[in-house]
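One protein chain omitted, others in place.
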Amino acid sequence: MHDVVAFADRPGAGSAAELLSVANIEVRYQGTILVLKNVSLHVAPGEIVALLGSNGAGKSTTLKAISSLIQSEEGRVTEGAIRFDGMNIENDDPVRTVRRGVVQVMEGRRALEHMSVEQNLLVASAATRMNKAAIRRSIEEVYALFPVLAEFRNRQSGYLSGGQQQMMVIGRALMTRPKLLLLDEPSLGLSPLLVSTIFEAIARINREIGTAILVVEQNARVALKHAHRGYVLENGRIVMEGTRAELLNNEDLKEFYLGIGASGSAKTYRDIKHYRRRRRWLG
Amino acid sequence: MYRACGDFSESYRNDMRLIRTRWQWAALILLAVGLLLYPQVAGGAWTRFATVTGITIVAVIGLQILVGLSGQVSVGQSAFMGVGGYFAAIAAARLGVPFPLPILAGAVGATLFGMLFGLPAARIKGFYLALTTLAAQFIFEFSIVRLPAGWFGASAGIAMPTPVIFGTPINTPEGFYYMVLPFVVAACFAGVFILRSRLGRAFVAVRDNDLAAEVTGINVTYYKVVSFGIASFFAGTAGALLAYENRFVHFEQFTLFESIWFLGMLIVGGMGSILGAVLGAIALRLVQELLMIGGPVLVGYLPGARYDIAFPLVNVVLGTTIILFLIYQPRGLAHIYRKGERFFRLWPFPH
Amino acid sequence: AQETYRIVSLLDYSGPFANRGTPVEQMQRLLVDWYNETRGAERGIVLEFEPVDTGYDQAKTVQAYERAVQDPSLIGIVTFGSPNVIAIQNRLPENRIPAVHGGPAYSLMEPGSWVFTPLNDYARYYAAAVDWKLASWEGADPLKVAFVTFDGSSGRDWAAVFQTLIADKNAELVLSEFISPRALDVAVNAERIMDEDPDMVILATTDQLQPLILGELHASGFDMTRVVNSQHEGLALLAMLGVAPEVYEGTYEVTSENYVDQTTEAYQIYDARKDRYQSRWSADTLLHFPSIVVLLDAIDRAAEKAGGARIDGAAVYAELANGTFDGRGLLQEIKFQNDVDPTLGVRSVVMLQQRDGKIETVSDFLPLAE
Amino acid sequence: MNMSRQTDELLGAQVRTAPAPVLEVRNLELSFGALRALDDISAEVLPGEILAIVGPNGAGKSSFLNSVNGFYRPSRGTVRFMGQDITGRRASEIARLGIARTFQNIQLYLGMSVLDNLLSGRHIHSSGGVLQALLRPWGMRDEIRQRAAVEEIMDFLELQPHRHTPVGTFGYGIRKRVDLGRALAMEPKLLLLDEPMAGMTMDEKEDMVRFILELRAQRGMPILLVEHDMQVISEIADRVVVLDWGRHVATGAPAEVLRRPEVVRAYLGGE
Partner (left out) sequence: MTLEIVLRVLYTGVTTGAIYAAVAVGFNVIYRSGRVFNIAQGEMVMIATFMMVALMGAGFSPWTALVLSGIGMALVGLAVERLVLRRLVGQPEMALFMATLGVLLVMNGLGHILIGAEPQIFPELFGRDRWRIAGVNVRESVLVGTALIVALIAGLAWFFNATRTGLLMTAVAESHQTARSLGVNVRASIAVSWAVSGVISTVAAAVFMGGRMVSGDVASIAFVALPVVLLAGLETIGGVLIGGIIVGVGQAAAARWLDPLTEGGASLIFPFALMLVLLMIRPQGLFGWKHVERI
């Protein structure tokens, strides 16, 4: 199942230097709970990679393993290696990881709710050691990307709407000047209009700043619309990987993630009463 | 919680039973006999030690229901105990009510006082609430001293009459031991029953997630107030017993420090378990007693050391114990006990 | 043959009066050692002295007491604060062990008590001070008295008794002021005192409050010769509490202890041994001087009567109940009457005054009210 | 309540043509400081109906649910449930009357097992305070009854394999199901679901849809559903209420309402 996929979609990507490579990692919580088994993935510079998978598959854990944020939940990478920009970063200090250029936007829109929008952005500039003017410029860039934020810059962030908060936390992550942005379910609980807004912004970030992005997303349709490649994680293992085109044509993926029935037409929920769960890749 | 394999429960009824194996029965009977014979072998001071520890257990079980079960931290338990002591003293000394009714009076009086301090729980949460119970301590002292001397004896306190049970006056350490023991046993059972009842589940629900509790029909305010009430009922009972045992009530007996100790007992014993409350109370009282006895001896061996080093050491040791438990055994003695029990029950075939 | 007995001292190494624990213990040790070296040696008696912490706490006291009475050689107890007395006064007769209390007497001491109190009720001291002042009072109006104490059980006890004692005197109690022991600032209390313009201010507070209130009164230009300090925070202690001498220059102390007089046997005993102990000749330790000396005297007399046979607590009790004592000259004569009123210890007090930085005796012995 | 049921029966014929609403909300108004979260909102849920509420983030959907079940106290308007005015009552009281709900950011007892979480939903169907607790040996029968009810729900929601596992170790999907299970354990007469399918993959959504449809088919349970997935809404909702900025935009059949230009502009966007 682990096909070697050529990056047909991406001109020039080829086997050029990889930005991030996760090689056969195993992750455990509290020393015992094994969550990821032999997971490998990679992200090339300037690439958007989607990580799909059902609930509890270990997607968030994967991201947190890369950013080392699992440490605060007593998690550790117990096998394998994570290399970023040629350095090993597994089980590193999360603060140092941010300095290296890997930043994670955690699921659930973690606004620093008693601080204003602008203060939220300022906090994130801490890791960069930028000077005042550079910080100012970064902030203006974020405002340019998300004009709503400029409007609410002095508003207490806890009272923003969900969509605005999502924009803020993405903008905040950009303040650390990342080379790799890890996004965990950016569309969670957002209205359809906002989901597309957010993903368009993600695409713009990738296009205009050149930031590589690894995004975990349940909404496979939107994710695959923007991603160059993708992985599917089930039960702590990578069960599928491929380019956008390959994934979009995969029968399993179509059925379980895109909601396209075997007949090729869109499935409807009305006729799933007698539906039985089945997952070919687990069989 | 931990059941040996092969010991399947056949039905829900079995699943919910408190005592499951013959060994547990045997151990229980052994414990009962031991408790009954204890004063015969212990001598006066250790018998009294057991009595006071028993009274402490009653108060700490109450606090366990409030803190461990309902999640409302209180530093007022000692004051609630004081209220119980005073109400019992008024009933016994002023109104001449015979034993054991003054104990009920103490418990009820403390319950009312405690529920009063549970009321702010409707709005105030977390540390804010925990520290408002501090006010209970100050208000208790303030009121006792300032109300007319004819009520609570003001600054002089109230002397307790000797309790008479079936015509026998109780005035020896042994007598008090046997007087207090049934209350301690009853408190343990009551604690376990409450823990496993609908009420107990509601408390835990309130502790773990008050939004969820409210939406499933649990009136969070009501249950918070009730748990304050229950905790103070236990405290009041303990206070009344202590009044009899000390033969005197005086507000200076019920200090903030005592409340802090009670919380320490919960930590060392284990949060949320009645066994934990019992073990924690015994452990800390024992440490205190041993240091009081051993401290001066120790000082004797240290050249140049003075007595005033020996006694504050109790607090140092206690504080250290609490911290060590929090770091290395946050689930307390109860957890250690259960692990040990499991080991021995399965021995020699641990799987 | 040598007989060994045990004396237990219940005192505070922790709690609010922790700072007094060691000096008191040291003074008690000094006296027990003095006894063992002198008359004890003659009679073949060795007294073991065991101090125990009770932390100003009844429950702790009871437990310490129960431990103490396990030892059959226990023949007497000395106590330190009111919680000690409260905790053990009902238990002593059952165990047939007498106790001698170091502090002042309180109204909560019950007739028939086995606790003997060489000092008297402080309220009577203050009333005696009022009498002394009245003796030279020439004002047309009654003497205006302000009573200032701390907000605690002892303070309230004194205030209540004091009020009844001066009711029929040519004096008017214009103010009873209770100050919280935790008060950060006593300016308002000092103001209230001065607002009443009293002819006499009785200050009976705590080690913490006394310096503050004296300082505040002095700073406001109050006539300090109207101030009478309690024996508890006596003139000799004030210096140690760090009060500048000019602040309390002219103030008085009403005391039952003749501590200025360095010719008493009590002082001689102390003076000869003071280098070996960490104690001092000052209000806090002297408070507990008579109790241990009275107990030692009673033990000695009981042993003398027994003529070499072993004695017990009851024998010591009999001596305490029937004999007379004087704390080796530190106090005037004491004849306990516990059956009638256990608060009656010493029967007279004396007025001292701070003059030019020195303490002087300014009155004869004044009798205390019954 | 009895009264209204009687009148319902008397008016049987009429009821069939225009059934009395289970929930009737009139002119609801709710403010947080200067912010008007709900502005004159009216809606009703008919027996056996799935009514969906949609709208952009911050439109006031959750606030609406919170006002119905008593977490928020509306400043104006009335909420009537089965003919009874429940405006401004305590949430726990409303729960007792038969309104259960789930939360958009799941509220569970994370330390407890699935079984205990569901059992907590049985609170209103059991009785007993301090005294019963102390007389425990005689209260066992009730406990057994509660267990039986809960086991049934676990079967229905396919939670049996997880019964003794603490909820805290589960991912989103199972938690949402446990949350639903707890609501069902209350045997409600009206179910409020706040974004029950957020953060789920297509195939987990299918499970959830299946449960909802079966609930309706088997028990005729009226459901008030807040959800952002338009496919789900258009396929299972009987009617849709659209909110925007606390204001009512439209009500009607999903196929019709979701095509209206103002809804598309404010909410759906051109996909």
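Here are a few things to note about the model shown:
Letters are used for the chains, namely A, B, C and D, taken in the order the chains are written, and counting of residues starts over at 1 for each.
As a working rule, a contact is a pair of C-beta atoms (placed from the backbone, for glycine too) under 8 Å apart; a residue touches a chain by one contact, two chains touch by 3 or more.
All figures in this text were calculated on a predicted structure; none of them were measured in a lab.
The chain not shown here makes contact, within the complete complex, with A, B, C, D.
Residue A:Gln119 is the one among A:Ser21, A:Asn91, A:Gln119 or A:Asn235 that touches the chain missing from this view.
The residue from B:Leu263, B:Ala281 or B:Leu333 that touches the chain not shown here is B:Leu263.
Contact with the undisplayed chain is limited, among C:Pro98, C:Pro118, C:Pro198 or C:Pro211, to C:Pro211. From the options C:Arg182, C:Lys335 or C:Arg355, the residue with contact to the chain not on display is C:Arg182. In the full complex, chain D makes contact with the omitted chain through residues 62, 66, 71, 103-105, 107. Contact residues of chain B toward the unshown chain are 71, 73, 120, 123-128, 130-132, 134-135, 138-139, 142, 145-146, 211, 256, 260, 263-264, 267, 308-309, 311-323, 326-327, 330. Remark: the residues of chain C touching the chain excluded from display are 13-14, 16, 18-23, 151, 156, 176-185, 187-189, 191-192, 207-208, 211-212, 215-216, 219-220, 237, 240-243, 278, 284.
Keep this in mind: only the chains that are shown with their structure count from here on.
Compared with chain B, the chain whose C-alpha mean position is the greatest distance off is A.
When chain centres are taken as C-alpha averages, the shortest distance to the whole-protein C-alpha average belongs to B.
With centres taken as mean Cα positions, chain D sits 32 Å from chain A.
Residue positions of chain D with contacts to 2 or more other chains are absent. Arrangement of the chains shown, judged by which pairs touch: a linear chain-to-chain path with two open ends. Here the chains touching each other pair up as A-D, B-C, B-D.
In the complex of the two chains, the chain D residues touching chain B come out as 69, 71, 90-93, 95-96, 100-101, 103, 107-112, 116, 119-121, 123-124, 126-130, 132-134, 136, 139-140, 143-144, 147-148, 182, 186. By the touch criterion stated above, chain B contacts chain C in their complex at residues 43-45, 48-49, 52, 145, 149, 154-157, 159, 171, 173, 242, 245-248, 250-253, 255, 289, 292-293, 296, 306-308, 310-312, 314-315. Of all the residues in chain A, the ones that touch chain D in their complex are 33, 52-57, 107-108, 159, 161-163, 185, 188-194, 196-197, 218, 220, 255-259, 268-270, 272-273, 275, 277.
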